[in-house]
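Notes follow the structure.
One chain of protein is taken out of this complex; the other chains stay put.
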Amino acid sequence: MTDARTLPRTDAIGGRRPGFLARHAVWIALALALLLLPYLFSSRLALSTMSMMGTMIIFALSYNMLLGQTGLLSFGHAVFFGLGGFFTVHVLNAAGSGDWPIPLPLFPVVGGLGGLAFGILFGWVATKRAGTAFAMITLGIGELVVSSALILRRFFGGEEGITTDRTDVMSFFGYGFGPQLQVYYLIAAWCFLSIAAMYAITRTPFGRIANAVRDNPQRTAFIGYDTSRVRFIAFSLSGLFAGIAGGLSVVNFEIVNAAQMGAVESGSVILMTYIGGVGNFAGPIIGAILVTWLQLILSDATQIWPLYVGLLFIGMVMFVPGGIAGLLAMQAPVMAARKLHRVVPFYLLALAPGIVALVGLSVLIETSHQFSIRASYGPQLTLYSIPLDATSPLPWVAGVVLAVAGGILFMRAERLARDAYHAAVAQGGQG
Amino acid sequence: MRTLIGSSALTLALLGATALSALAQDTLKIGYVDPLSGGGASIGQIGMNQLNFIADEINAKGGVNGRKVEIVGYDNQTNPQISLVQVQKAIDEGIQVIVQGNGSSVAVAVSDFVTKYNDRNPGANVVHLNYAAIDPVLTNEKCSYWHFTWDASADIKMEALTNFIKEKEDLKKVYLIAQDYSFGHAVAGAAKRMLTEKRPDVEIVGEEYHPLVKITDFSPYVAKIQASGADTIITGNWGQDLALLIKAAGQAGLDVDWYTFYAGGAGAPTAIKQAGLENRVYQINEGINNQGYGPAEERAGALMQRFSDAPIYYPRMFNMMDMVFKAMVEAGSEDPGDFVPKLEGMKLDSFAAGDEGFMRADDHQFFQPLYISTLGALEEGQKFDEEHTGWGWKMAASVPTESTLLPTKCDMKRP
Amino acid sequence: MSATAKTPILELAGLRKSFGRMEIIRGVDLAVVQGERHAIIGPNGAGKSTLFHLVSGHLRPSAGAIRLRGESIEGLPPQSINRRGLSRSFQVTNIFPRLSVWENVRCATLWSLGHRYSFWRDVERLDDVTRRTEEILTEIDLIDRRRTPAGVLTYGEQRALEIGLTIAGHADVLLLDEPTAGMSHAETERVVALIRKVSEKRTLLMIEHDMQVVFDLADRISVLVYGEIIACDTPARIKANAAVQQAYLGTEAA
Partner (left out) sequence: MLEIIFVSTLNGVLYGMLLFLMASGLTVIFSMMGVLNLAHASFYMLGAFFGFEISRRLGFWPALVLAPVVVGLIGMAVERYGLRRVHRHGHVAELLFTFGLTFVIKEVVEMIWGKLPVDYRVPSGLDFAAFTLFSGNYPAFKLFGLLISVGIFIGLLMAVRHTRVGLIVQAALSHPGMVGMLGHNVDRIFMLVFGVGVGLAAVAGVIAGPILVTQSNMAGLLGPILFVVVVVGGLGSLGGALAASLLIGLVQTFAVAFNVSLADLFGGTAAGAILSVWLADIWRVTVAQIAPILPYLLLVMILIFRPRGLMGTRDT
């Protein structure tokens, strides 16, 4: 697996330093994108969705500080997200009723500090160990915190959680943060800052040593580093950013409850990070956007979306272990060799039957769903704007034919695409 | 970092796809925000089925004010945050009537969101119709002009139940068992308070709180109940926490009477039948199948025939939609801004037996006659059994509307 | 150098290690003096690598003492021993496979340059680190391969990187565990030259099977057989030692 990020970009040997604009092009583009997105998508739903995505991006990146950067698999990361939220909501309520002179944009800091404090506390326990033991400790801590949350009603508000009103606090240069657009910009700003901060951390001595711990903890000890200290710092920092994300979630939704700290949330952040790609800094960003979108959209498209999520998961780990970002990063050498035009046709050639196979599969799944669970709604279903009848053999036969034929063709074409890729990379290597 | 740009492109593509799904507006759309996938789906789907059934009924009669009704399901995965985005989505699609019921946490979040949304967007007028969440805060501390509830709150149900129990001479020792969360505590607390007041001679031999939906083996609890010598159990448990408890009790041969809120819920009748607790389990709700009231039997029969794989329904949902449609017709408008005033104080012959109930304007709580029933082998004239067990609910007592009234702490803010 | 030439920089006294009932190291006494190149030889299973594991902190001794510049280090974790100036390489290549060659070496320089766990400074702007990394890469002759992920280097290059990681941190006592194992003749020569170069101002303790290399490099040789040192002397005298020949060289030569 190639890890583009860890390759030194400025080796200080014979490299000329590019200008400010060129060096920061990505960041400027990101800032512009965040600024302009609401002009492209101005519906309230789009704003809510983007706000949620921004929060999840921070959350997923904070998780990747553990999984991708330090090699720690945690099953309880949502604990810090949730705790950050609870700290924020309490301070927000206190500030609202006590007229404290703190404007809304500063409240995610409270969440971050809460996440950091508990990251330090739980990290002290969990990071003494690594590997599976670490994973199991985080699982245990997650269960403990969620269960205790239902007992400690004053702080966690029981089942209902705690609500707040973000417009109650001091206004910020005249902005009251009632409209979703203002909230979007608040989240976008924090999102930008957090992405930048977390990216910067990967480029510090600590960030590099965390990579070393991920790759080979034993050797890291022999170059002078205490691996459990490295894990501890990574855990605490990731708690900090998860807490910020939790605070932003409170600002966005004005409610937080114990379920947000639970196993489902922890699982979904793993999903985001892994699907996006753990080996690349931007991977979790892609994953957070995609999974959030799927969470909101997939459930409208089909009732049995968990089945698709499960299949997506299995498919990803089996066929695309590097995640989406890994796939993209694989194209870097091809692009560097200017051979993209040689491979793209093959990709498209593979993609077409691949999509056909997926369509076939979804026809089969949806038809059997209509046939079984939704039987009382009659056998009629509409799929891809085509009316189908689950009791007739047509959709079944069509599904099988599409899935099998598409699958076989895909596998052939995939081999061709693979060859084309390797050829392009090899040629690039010679050139 | 090149992938950063890629991810921005992805966002654009995804959001573009979302935008396309906006549709033209010609039907009256009602948003149903409840779990339609995952663990809560079996319950959420029941409400969805029933709403669709009601929509088909009214559409067959020409719709509401000439508009066809369409039910749009939004899967909230029983998660408050997802619920809010789904409500947002519904609003963006032009929906002003949100139906929701499962989970007090979700109900509080939705009610709070809808209220703030209407505050911040004058003229928006979105209403939250709640058919199942019965945490008393919803009609007390956190009551809202834009929230209506059709299920009797925990206090109301317990008031009625204890009025029934106090007549039972042979009742000596009561055991309270509840799920360890706000609703469970509300049920057990009310039971304790009301029993001590109404039957000081009854001894409460145990008060047990167990974690919510986490217990697989209830036999330790049953052993404890057995050891306490209780002759009666009062519980607010629902779902698997009730089914597993009853099953474990049946296996241990626990000889007690049960007073419950949710023995009619999915899975419980099967467990009661397996445990052989014929006519030992009571439930209190706003109506059962076998009340012998013609209009209800006809309507419920048609519903259950259509959804024979999950032949369950909520009488209160009929009450709710009948009232809402009536209010819309009276107001001549489907905008909640217009029909909400009509709902306040509205009277209705309730679904189960035609007795009158009313929507109290002070807290938007629907007060209705309640019925206490037990599950046993079907008798002559009873039409409906539960979950294909051959056992059905039969009436034990009815509680008139005026005996269910309780004061409220609601300080309603009206626009 | 002269004043301290004869004082031991690394001292093992009565060192023992057992796994369950099996005693692998059975009372080793050894004094490595500052600036010398000291080789440990012995048949397979003699406990050479175990001895290195004890000294470097990878394993805890069952009994006995290890002193580095007079200070006890037995039972300390590896990082503490490393920070006191003792660094080791491994018999089986032990690098950071997903990091680039540049990054591998840079990580190994960080602690000794005092950057510790800093998560607020841009590593690209640490000039001392960059300079040191360049030096080391030049020294091990991998400067042209600096962008390559370490996992895809050739075996010989990985062995060189292994040594690079060991010397990057300013350690003055080096423990090299079979630096030439599995190498071709040409590669071996290259590595021997490298070792000679890097050990110039340092103290070297190495395990080696290739007798050519041992006699070529070492100032003194210790022979470890079944967990005990049966001889410790100059190469010439070791060659002549009857006990060694019987226990070790005899079989090896045949």
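Note that the chains take the letters A, B and C in the order they are written out, and that residue 1 is the start of every chain.
Methods note: a contact is a pair of C-beta atoms (placed from the backbone, for glycine too) under 8 Å apart; a residue touches a chain by one contact, two chains touch by 3 or more.
Only a predicted model underlies this, so the values are computations on that prediction, with no experimental measurement involved.
Across the whole complex, the hidden chain's contacts among the shown chains comprise A, B. Looking at A:V344, A:I373, A:L409 or A:A423, the residue that reaches the missing chain in the full complex is A:I373.
For the options B:P220, B:P295 or B:P400, the residue in contact with the chain missing from this view is B:P220. Here one chain is not drawn; of A:L104, A:I141, A:A329 or A:A390, the residue touching it is A:I141.
The chain that is not drawn here is touched, among residues A:P179, A:P306 or A:G407, by A:P306. Where chain B meets the missing chain, the touching residues are 39, 41-42, 45, 180, 208-211, 213-217, 219-224, 226-227, 229, 240, 243-244, 247, 251-254, 266-267, 270-271, 274, 309-310, 387-389. Remark: the residues of chain A touching the chain excluded from display are 67, 73, 125, 128-129, 131-133, 135-137, 139-141, 143-144, 147-148, 151-155, 263, 267, 270, 274, 304, 306-307, 309-314, 316-318, 321, 368-369, 372-373.
Convention: only the chains that are shown with their structure count from here on.
Farthest from chain C, judged by the mean position of CA atoms in each chain, is B. Between chain B and chain C the centroid-to-centroid distance comes to 73 Å (mean Cα coordinates, whole Å). Averaged C-alpha coordinates give centres for chain A and chain B that are 35 Å from one another.
As a whole-number value, the distance joining the C-alpha centres of chain A and chain C reads 43 Å. Counting only residues that touch two or more partner chains, chain C has none. Per the touch definition, chain B reaches chain A in the complex via residues 1-8, 10-12, 14-15, 17-19, 21-22, 36-38, 41, 49, 52, 73-75, 77-82, 84-86, 88-89, 91-92, 103-105, 108-109, 112-113, 116, 120, 135, 137, 142, 180-183, 211-212, 214, 306-310.
The part of chain C that touches chain A in the complex is made up of residues 56-58, 77-79, 82-83, 87-88, 90, 94-100, 102-103, 106-108, 110-112, 115-124, 126, 129-130, 134, 143, 146-147, 149, 165, 168-169. Listing the residues of chain A that touch chain B in their complex gives 26, 29-30, 33, 37, 40-41, 43-46, 48-50, 52-53, 147, 150-151, 153, 158-161, 163, 165, 167, 178-179, 249, 253-255, 257, 259-260, 264, 277, 280-283, 285-286, 289-290, 293, 295-297, 299-300, 303-306, 325, 328-329, 332, 375-377.
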